[in-house]
Structures are given as C-alpha cells and as structure tokens.
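Everything on this sheet refers to the single structure shown next.
A single protein chain has been omitted; all remaining protein chains appear in their positions.
Then we have chain A:
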Amino acid sequence: MGGFLKSSIAKKVAMALSGLFLVLFLLQHFTINLTSVISEDLFNELSHFMGTNFLVQAILQPVLIFGVIFHFVMGFVLEAKNRGARNIKYVKYNGSANSSWMSRNMIYSGLVVLAFLALHFYDFWVPEIVHKYVESHPEDASRYYGELVAKFQDPIRVAAYCLSFVFLSLHLLHGFSSSFQSMGWNNKYAKGVRGITVAYAIIIPLGFIFIALFHYINNL
C-alpha cells in the first residue's frame, strides 16, 4: 500500500475515497442532529444508541477518526507537493479566468474546517469521552439534548459554528464532485451526479446552520 500511495494518481484516489467516507458520515451526523429540532426524545434515543453501541464506539469511531486524520494529512502532503512543483511563482496569475475560487483554495477551506473540528472535539467529543470513560458516570439516556442545547447559547460559538459550515460548504462544492473525477468517474451521468453533489454541498451545511440557529433562537 505504501508503494501504491507513492504515485500521484493513487494519492488522489485515496484523498477522494476518504473524502467520500466523510461525506457519508456527515449525512449520518446531520440526520441525527436534525432530529433535535423535531423531537427531544428521538434525539436522545439516537444519541444514546450512538454513544453506547459497541460497534459504533469500538469500530466505527476509530475508523472515523482515522478517516479524518488521513484526509487532512493527505491534504497537507498533496498541498506541499503541489506548491513545490512551481518554485518561481508568476508575477501575474489570473486563476479566476479558468477555475473557481473553491477549487483553488481547498487548503484554506479545509483549514477552517480543521479549526472547527478542534472546537467541536473540545465542545462535544472530549467531554463525552471524559464523562463515559474517565469519570465513568452512569449512563443517563436523557442527557444528550440538554448538552446540545447548552452549547448553542453562546452567540460567539454559534457564529463560529455557522461560519465554519459556510467554509465546509465551499469545500464540498468542489471536493465532492471532484472525488468522482479523481476515481475516474466522468461519463454521461457526471452532470447529474455533479448536480447532486452541489445540492448536498449547499443543503447539508445550511441544515447544520439551521439547527444551531434554531436552538440559539429557541432559548433566547
């Protein structure tokens, strides 16, 4: 595998596959979060399941963490190689004449998402791990909704959350459809698939923003 990943195309395919995996995860995360605006009980039930199920905790969670780290590390590796391929820069480079801002600035949108993930881990994941595995509190299946709502009371945190999802949307607008091209999938269905990826890249981040604003406004 190490030898395979040496080639430029293999790196791109690995980047695409890890990205698609994270796209799937994001959809699952969004679906569960969305239940928080519909039913407190349903959200608690699903969160309790995700937080206590052995398969999710012992297998899917480590796979997810590996996927996130792999995607970011590979992103940095590719960015470094790509920057190194042109040591003397152009005096004038008119990138907007031939490509989208999103496609040229994946590293920056990705860095914003990475910063957001650090905040997200600090807000939710670390307290969750401490609660369950360090302090070993008895499981309370009704605690999740309250914990979620509590995090959306600080307007600065909500603003940071919303801004991060704008950048995630920009990242997905290029990255999602680009992953199909990287894997060699560009045929007569590509336009349709591109439409789906664009819709996903707008709707899912907007949905996350809606959920954050809903809980913030709901508790003003």
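Simple rule for what comes next: a residue touches a chain if its C-beta (ideal position, glycine included) is under 8 Å from a C-beta of that chain, and two chains touch if they have at least 3 such contacts; residues count from 1.
By definition in this document, contacts and distances are computed from a predicted model.
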{"item": "Undepicted complex member, UniProt protein name, chosen from \"Monooxygenase\", \"NAD(P)/FAD-dependent oxidoreductase\", \"CheW-like domain-containing protein\" or \"Fumarate reductase iron-sulfur subunit\"", "value": "\"Fumarate reductase iron-sulfur subunit\""}
{"item": "Option touching the unshown chain, where A:58, A:88 or A:220 are the choices", "value": "A:88"}
{"item": "Touch residues of chain A, complete complex, unshown partner", "value": "4, 6-13, 78, 81-95, 97-100, 103-104, 106, 174, 178, 181-187"}
